[in-house]
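Left out: one protein chain. Kept in place: all the others.
Moving on, here comes chain A:
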Amino acid sequence: MPLQSKPHPADTAEHLANVIGLHHVRIVPACTLHMHESSQDVCLAEPSSEEEVLAVLAYARDHGLSLLPCGAGRLLAYGPPAEAPDIWLSLRRMNRVVSLSQGDLIVSVEPGLTMSELTSTLTSAGLMLPYDPPAPADATLGGLLSAGVSGPRRALYGSLRDMAISLRVALLDGRVIRTGAKVVKNVAGYDMTKLFIGAWGTLGVITEITLKLRPLPMHRETVLAAGTLDALGSFRERIVQSALQPSRLEVVWQGETDKTQDWVLAVDCDEHERSAKAQTQILESMAHDLGLTVETLEQHAADTWWADHAGAISDRMVCIRLQGPPTKLFSALAPVLDTIAALAEEPRNISATAGGITGVARIAFDPARALLDDPACWQKLRDVIAASALEMTVERAPTAIRAQCTTSPFVPGAAAVMQRLKQTFDPEHLLSPGRFLGGM
């Protein structure tokens, strides 16, 4: 096959404009779309339907152009730094709620719908997606699904892999497949939905997502217990060993308060009022036994507290995720925070939270200049975490830091299967090239 030169961005834009409309195609420097991208020109395409997505994919395939499917771009500071794509495929305009069935507790949405848009639709129907990702409210469902991140509610409700039951995916070869089924239980064929969750858009472009829902809890109540990390660790253990039903259980760093009581354990309850009150009573008596001070938030106050909590994690430039058994996480928090204090521009602005059931911790901060310039600083943090036998993932960081974290985390056997999957869906490596873990 003769080597073809890629069309100039202007030609790409002209062609795509014919397909999806003049107003929805632009040539812009990548860095205007995301602060960590280069200043290279990319063709921004904003399709409004699956057909338009397919048209963009067809053009990209025929001309060997790389594509980066994305939503609001809130989660893009992840993975190895890669070149700007030829086509920046924004799905933000595909933001409709396709169908909502209250009796079936199921909603189908387009990928560009944001969490806050979905939440307002669901709330008015008395429903919720029990999902509280550590991301801004304008992050899109498609982006969150592709990133596969989860928040504190995972403790009771699981992650998106437990909620997403069906997808429509536009493949690079022009086919559209449906995965799963729009019913809550289904084992027909492979569970293909799972393959696209956390795949960072490297296998196909998700054009519709169907999610299982829950009724909106009529009552929300959160108990906040403050004390030393040790005492909160004991509190956590008692809660986990009881028959209580926390919907979220997080130990949270309260940087700015008095040094002796710098952590709180937040225990959330989605049960109806009578059960929640009973749970709170039990929690209070456990907390008093351990010499902890307790405060209880209800309804709106509880919602606000959790929203602020998510905001504190998603506002900082760097966010690292640690995973492991909760007891290990709890005991690693102090040394990890000490190390990070030396790497952060402003130690007071470090946010940290660790799931007492999920075993997922996040620490977010704005990096000091030294961290960006000197890779050795980062190595120190990695050593501390390795000593605690926890797994670390850099969820968000400036390019300079991500460039230091490019080693493949896969064992050879698993990597081979993953590479074959990638090869099957995207043989030319046009979808989000180089951005997946290990540079896949």
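Before moving on, here are some points about what is shown:
Operating definition for what follows: contacts are C-beta pairs under 8 Å (C-beta built on N, C-alpha and C of every residue); 3 or more make two chains touch, one makes a residue touch a chain; residues count from 1.
Note that in this section contacts and distances are computed from a predicted model.
For the chain of the complex excluded from view, the name given in UniProt is "Glycolate oxidase" [choices: "Glycolate oxidase", "Oxidoreductase", "Tricarboxylic transport membrane protein" or "ABC transporter permease"]. Here the missing chain is touched by one residue of A:V184, A:A307 or A:A386, and it is A:V184.
In the complete complex, the hidden chain is touched by one of A:M35, A:A278, A:A307 or A:A376, namely A:A278. Residue A:P326 is the one among A:P111, A:G201 or A:P326 that touches the chain not shown. Interface note: of A:P29, A:P375 or A:P409, the residue touching the hidden chain in the full complex is A:P409. In the complete complex, the hidden chain is touched by one of A:V97, A:M192, A:A368 or A:A400, namely A:M192. Of A:E14, A:E237 or A:E284, it is A:E237 that touches the chain left out of the display.
By the touch rule set out above, chain A reaches the unshown chain at residues 101-106, 126, 148, 150, 158-159, 161-162, 171, 175-179, 181-195, 197-199, 203, 214-218, 237, 240-245, 271-272, 274-275, 277-279, 321, 323-327, 357-360, 391, 393, 409-411, 413-415, 417-418, 420-421, 424, 436-438.
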